[in-house]
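Just one protein chain is left out here, and the rest sit where they should.
We call the chains A and B, going by the order they appear; numbering starts again at 1 in every chain.
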Amino acid sequence: MRSHRVSLGGAALALVLALSASPLVAAESGTPDTAKRIKVAMVPKLVGLSVFKANEDGAKAEAAKLNIDFLYTGPVTASAQGQVDAFNSLIARKFDVITTTSNNPTQLAPSLMRAMKAGIKVVAYDSDVAPAARDFFIQNTAYPAFGKALVESVIKYAGPNAKIAILSSTPDATIQNEWIGAVKTYLAATYPKVEIVATEYGQSSPSQSLTAGLNILQAHPDVTGIIAPDGAAVVGAAAAIEKLGKTGKVFTTGASNPDAVRQYVKSGVIKETPLWDEVKEGQLVMYVARLAANGALKDNDTFTAPGLGTYEVKDKVIVFSEPLIFDASNIDQYKF
Amino acid sequence: MDMRAPANANAVTPRNRRRLPVGGWELALTGLLAAVVVGFGAAAPGFYTGPASLLGLTENFLPFGLVALGLSLVILTGGIDLSVGAVASLSAVLAAQLWSRFGVDIWAAAAVGVALGGVLGLVNAGVILRLGIEPLIATLGTSFLYGSAAVAAAGAEPPSGFPGGFTALGTGTVDGVLPASLAGLVPIQLVVFAAFAVLFSALVARSPFGRVLVMVGYSPDAARYSGIRTGRVLVTAYAVSGAMASLAGLVLASYYDAVRPDMGDVLLLTAITMVVLGGVSIFGGEGTVAGVVVSVLVLGFLRQGMLIAGFSDMVTTMLTGAILLASIAVKNLFNRRGTGLANQIWAMIRRPEPPRANPS
């Protein structure tokens, strides 16, 4: 029923576009209609992590171009309760669009659905919410592609017979579990001799990740690779390798912003580590927010964002980019 | 409780003779509540957009209130229950798994969850009484155990998407029972909270159990000498606290339409703040449920109002901390229970002779 309404809206829009003069048609392919000032909020899992701050930097810059009142707000700890508090206040303050990366796909859903009922557009990015609770989702990278990138950036150096360990955030972290699933699938298909000997969790805490990393290496001396698909986990794993003097013997990779792992990439603990350009992703989030507020984006659509590229909307999901692999040669080009 | 300030032992006179007029603290809190609601209503657009929206705001904080009600019984006995967050998580996760894995009716599963909370409270009481471990450390230990169990029970994909009737508990309004003009106005959560508030208030203020509860907190030795079975009182208090924490966990599960093994973690510190701001002495033996109820509303509306006014989560939390400190400092100033600087000055103003320590 909802999609019915949306497609009607889309049809109406197409009609308007068809009847209108060329400037509006140009707006469709180039800059969107920015006549009306709108209020858009960005609610990260928690404020105080550099990756989300990088999203904010990009979003802020883009918001200025798109006539958007931009607000960055969220909880201090990664709690669903804190995010719901933020949503509730944004609903009361009549924001036009809420963009968010969720701590938990299901717990946020009721509050976001209330927002949608109040006419607010919801754009999820990074970590998805339940599909019924958002208008669009911007996925960082496709899961299989990221799983492959994680595996290749370790196995290339540890070898196809390596024993590896996984260091994740928490047992129920959605996106990490998707990536780990993709890693296992890719390993089984491409490197069947690789064995995963341990799976530990660092609770997204740098100190707990470090301890977990040390423990993995001490308890399993034959491990030569650690796949740590979490910002805190890869830093912990890399620090553990360095502290034990195993640089060059054990390789790790993960999902971290370049600032956090720069020293380890330079010292060779991390040969390659995949992520995506968080600043640009923040820009795209604002661009999609503007289109959504204008009602100018359909569930299946394509659009071109100036300076970002052309994107395909498939069943409300937009894949942001291929994995971006950081290594010693390119990491200094990225500062976030 | 254990962190008893030495000042307590220095109380000049029996407390009950020198108390403020009955309800003074509660009245002050009620005034504060009115100020908060009216202030934000006037100053923060979006805070008040009709009675339904104002009452609807309570859905965002009443689970904290349910925990605070149960916790207030424990604190009245002079104990503390640090495991409420883990109990809420574990009960909600297990109830959700009963429903999702074993096909148990969601309401039956919820009832099992609340019962389980009571049992976990009994375990706490058992650890405290049988093993002779201080409540603070006993419930700290069990909270680690319950928390681990919750993580284990939740697995990688905790259940979500409960039947509509159950989600109404957290987000629905009472319709049908009330006059039609009130349809869509009163949240079910508010009715549940009000019912327990009245029940607990009557229990503490009007029942023999309440008198015994307060007496155990005021002076456990005196209570024991007068033939009260203090153990039984403590067991009841901890069991009730556990059951109320579970209820809060289930309301949260309904509100979020999902469970998570750490969902109860946020409850503990706020709930303690609510109880203490409500006028219950952290040393036990003093306080009213009415005060706790008003304090729940004050802190809840304050937080919602600040968020709507555009303050960040952190600033809101900081202000809550500051209010807690300021209010207890003011309260200390006026009820004259100690040797602290403010009390001494106050005592000198009131009565030239400095207070003398008199441990009995």
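We adopt the following convention: a contact is a pair of C-beta atoms (placed from the backbone, for glycine too) under 8 Å apart; a residue touches a chain by one contact, two chains touch by 3 or more.
Here is the rule we go by: contacts and distances are computed from a predicted model.
Novice: Hey, which one's the missing chain according to UniProt: "NADH-quinone oxidoreductase subunit M", "Sulfate adenylyltransferase subunit 2", "Autoinducer 2 import system permease protein LsrC" or "Succinate dehydrogenase/fumarate reductase iron-sulfur subunit"?
Specialist: Not shown, but named in UniProt as "Autoinducer 2 import system permease protein LsrC".
Novice: Which residue from B:37, B:116, B:138 or B:190 sits in contact with the chain not drawn here?
Specialist: Of the listed residues, the one touching the omitted chain is B:138.
Novice: Quick one: which of B:51, B:163 or B:321 touches the chain that's been left out?
Specialist: Only one of B:51, B:163 or B:321 touches the chain omitted from view, namely B:321.
Novice: From the list B:151, B:215 or B:233, which touches the chain that is not on show?
Specialist: The missing chain is touched by B:151.
Novice: Spell out, residue by residue, where the missing chain touches subunit A.
Specialist: Here the touching residues of subunit A are 46-50, 52-53, 56, 72, 76-77, 171, 198-201, 203, 205-208, 210-212, 214-216, 218-219, 221, 232, 235, 239, 243-244, 259-260, 262-263.
Novice: Write the list of subunit B residues that the hidden chain touches.
Specialist: Subunit B touches the missing chain through residues 1-7, 9-10, 80, 82, 127-129, 131-138, 140-145, 147-149, 151-152, 269, 272-273, 276, 282-283, 314-315, 317-318, 320-322, 324-325, 328-329, 332, 337-343, 357-359.
The rule is short, and it goes like this: only the chains that are shown with their structure count from here on.
Novice: Which whole number of Å gives the spacing of the CA centres of subunit A and subunit B?
Specialist: That pair's centroid distance is 37 Å.
Novice: Spell out the residues on subunit B that touch subunit A in their complex, using ranges where they run on.
Specialist: Counting only subunit B, the residues touching subunit A are 45-47, 49, 53, 57, 60, 151, 154-158, 160-161, 167, 170-171, 255-258, 260-263, 265-266, 303-304, 307-308, 310, 312-314, 317.
Novice: Would you tell me which residues of subunit A are touching subunit B in their complex?
Specialist: 47, 71, 73-76, 79-82, 84-86, 88-89, 92-94, 104, 106-110, 130, 171-172, 177
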